[in-house]
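All protein chains of the complex are present and in place, except for one that has been dropped.
So, subunit A:
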């Protein structure tokens, strides 16, 4: 509402705020933006939610507060822990990096307490960039990462082809050891800090947090991977028949590479910058892809399917619009790289289709995305029952959700073509995959184009499954007891 004291009488501002009317009405033309709804002083610069205009200062406060509240509410990141930030260079992950930097630099009491590292994966090869463009992007990203002073790692998607098979296996989770409660951990950390300050020469920098780690990445290593590896990666992507399969493949490889980096460098947590908009789109896309059973894991705040490395999504409550405005107002540097399917028609992949559907709806009904998001928030991940590797999907590491395989209508369509070539035929992979991965797999090229770590692990699991079948009759079931033991 435009207050009379601003002298802007013609502003009707009939936005139906608070009346629960979902449909957005266009604002009246106004030369001076109305005052900020929070402080009432400065002119509003950005509209959050439905019709709330915030000025720059209040918006910044809102933005920063949301990040800290997100971390504080969920209490997953323990003080002193090493956290890897996965940066694509895009707006959301850059905003996340800026929030982490701001959070770490505050006065002691309110400071964020973890130790960040940065990782960036160059996907230029599959996005159709020339080597010169890739070099340029890499240089820009490296400059950005270097400026933060945190240890950083640059990788390229081609390196995903050389991953070890252990990437597909769930690591030993922390479930066995008794975890200190969050509160105890914080208290312990603060005490430790006090101790250090008392012991040391009184300098307040806490160990590790502000020391400038040199770039822990590759010093003067060759920037782009060898052309042969790039060619192999391109062949893998060309062999995928649909754009949907390509997108899923890209996400899978990226995820595995980040996981591997986190594991080898000793980072128990990874933060990714998925915004609310992206999470809502992913929610619906994954439903369409047959991943309904895993929605909570794919879009929740915490994703612990890998056991030893936990994925955290702290930006999931920020709308893409808020992030874009924040980056523009406060000069957050980004490096935009074209994604997989830029400049193509709308309906080429399920991901694109869902994005244009949701955004189109959002334009007229501004609570669409937050409604989808909040509905998704109500889903909670089922406790991990499947512990043995045979019960997890080969590619996405979610629990295999296929029990009564015979009932699946999918079955006949999959076991069509190739004659059983043994371990490398398509049919051998099928029992190892969950429903949606089967669908994606069906659209990928022949198994020979898949990365070797996938094939090796698949062979290994098929072998074990066969072995288990063979000795099945000799195995004791849990409910049976050997006679003679008490």
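Basically, contacts are C-beta pairs under 8 Å (C-beta built on N, C-alpha and C of every residue); 3 or more make two chains touch, one makes a residue touch a chain; residues count from 1.
The definition used in the following text is that contacts and distances are computed from a predicted model.
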Hidden subunit of the complex - UniProt protein name among "Ubiquitin-related modifier 1", "TMEM9 domain family, member B", "Chloride channel protein" or "Checkpoint protein": "Ubiquitin-related modifier 1"
Chain not shown: contacting residue from A:352, A:392 or A:461: A:352
Residue, one of A:69, A:227 or A:363, that touches the chain absent here: A:363
Of A:91, A:255 or A:300, the one touching the omitted chain in the full complex: A:91
Absent-chain contact - pick from A:47, A:293 or A:427: A:47
Interface with the undisplayed chain - residues on subunit A: 26-31, 33-34, 43-47, 53, 91, 277, 320-321, 323-325, 328-329, 334, 336, 338-339, 341-344, 346, 351-352, 355-356, 359-360, 362-363
